[in-house]
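FYI, not all chains are in this one, though none of them got moved.
Here the chain labels run A and B in written order, and each chain numbers its own residues starting at 1.
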Amino acid sequence: MSVGATSSVIHSSAVLGADTSLGEQCVIGANVRIGAGCRIGHHVVIHDDTVIADHVRIDDHASLGKLPMKAANSATTKEQELPPLTVGELAIVGTGVVLYRGAAIEGKVLMADLCTIRENVTIGRGTIVGRGVTVENFCTVGRYCKLESECYITAYSTLEDRVFIAPGVVTSNDNYVGRTAERFKHFKGVTVRRGGRVGAGVVTLPGVVIGEDALVAAGSVVTRDVPARTVVVGSPAKPWREVPVEQLLENQGWVDA
Amino acid sequence: MSVGATSSVIHSSAVLGADTSLGEQCVIGANVRIGAGCRIGHHVVIHDDTVIADHVRIDDHASLGKLPMKAANSATTKEQELPPLTVGELAIVGTGVVLYRGAAIEGKVLMADLCTIRENVTIGRGTIVGRGVTVENFCTVGRYCKLESECYITAYSTLEDRVFIAPGVVTSNDNYVGRTAERFKHFKGVTVRRGGRVGAGVVTLPGVVIGEDALVAAGSVVTRDVPARTVVVGSPAKPWREVPVEQLLENQGWVDA
């Protein structure tokens, strides 16, 4: 391991793998384990117990393993014991990214600059989490998804494999819009089935299910479930036509790697 | 006070309260006053004169008390003397948050990761400012509001108490869209009266007033004022029905604390 001069602060219990390099003025907490061949930038903070696999790139000012902040009047954040943050091999963590303790990131995930991944979230292998994206708590994101820049994934959402969320998509999870005690039983984000696609700037209402390989056209407002392999459009979004055959997931020839 | 080794740089005129802890490599400016029992993360910058009350949590890479940046051709930023930033007791400041000199934050406010609060802004007690939210200059935000992730509050806006702004809401303040000298006299953001709610992904035109306990449905475009206790929907948003009785503010049994 080569460490930037003496400017980083590394807890004595942290373990860094062979050929892992560390930039200037990083802070590495207790019991952190970092694999081999990692490239870590400047001013990176890695909190206690975080586990990072081999060949991970982490850019400047990222903060990994953060503990949740509990607001007096938050609806969904409760006190809990969280397992350490884990980041899989060959993952890339962009500048200013914030990853919470209690997230589990598989290998080859790209987390672009300034994205945030909250606690109780899993991100599947090979997925791209775009610039500025938020994945709130209690979400499951599948493998080989693309969450494009600035999309917002609300708490209690499920994105299956090969899902595509375009830039600026906004999802929601509370039909009671912050009122009634009843609402706590019904929080439900968006569910996007395998290969489902959501176009730029789309807004989804709480609890909608977007079917397998379906497509929501850009700028639409989704107020009800979207059937599989169907293109919907408008506000509220209505079925328009079938997804073109050449765009179906099964016709892409993609092999997971 | 316990300070991370010798890695932080603290101006000799700064005062830190009892049992306040400081992470590594922080920078604390001249005349900064920090209360007792605060928990300050790593790489936090607190600029000159900032006043922080007791039991405040500040996370990594936050920057507090920043001076405005004056662009040659900005429409609303003028040279001015600004009072120091103040942050009330039990407030929480997330990772990468930027708070300007000239903002006044009351107690128990939660400012989530990567939000920005500009100069000449007040934020009332117990309000939640979500992840990535921008509150531009010359805004007043009341008590116990929820400004959800990624909403955008334009300059010259007023949010009264108990207002709810959903994720991805975009507000605007210039009917002249950057043209004519006349526009400088007419900048006006959104006004949301007590208990008003604005749904996910809504866009509001300049100067609209959303009435007391009114509700704008997700995905709507608000082009005119919204009557009290009324649900509006669509583009342009039109009255749809009354707000359900069980969702009215007066029926929530909420006590301010």
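Just so it is clear, a contact is a pair of C-beta atoms (placed from the backbone, for glycine too) under 8 Å apart; a residue touches a chain by one contact, two chains touch by 3 or more.
Keep in mind that this is a model prediction, so the values were computed, not measured.
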item: Total identical subunits in the assembly as filed, 2 in place; value: 3
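In the analysis below, only the chains that are shown with their structure count from here on.
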item: Cα-superposition angle relating the copies chain B and chain A, to nearest 5°; value: 120
item: Centre-of-Cα separation between chain B and chain A, whole angstrom; value: 25
item: Contacting residues of chain B [partner chain A, same complex]; value: 4-5, 7, 23-25, 41-43, 57, 59-61, 90, 92, 94-96, 108, 110, 112-114, 126, 128, 131-132, 144, 146, 149-150, 164, 166-168, 197, 199-201, 215, 218-219, 234-235, 246-249, 252, 257
item: Of chain A, residues touching chain B in the complex; value: 9, 25, 27, 43, 45, 61, 63, 66, 69, 71-74, 96, 98, 114, 116, 132, 134, 136, 150, 152, 154, 168, 170-172, 176-180, 182, 201, 203, 205, 221, 235
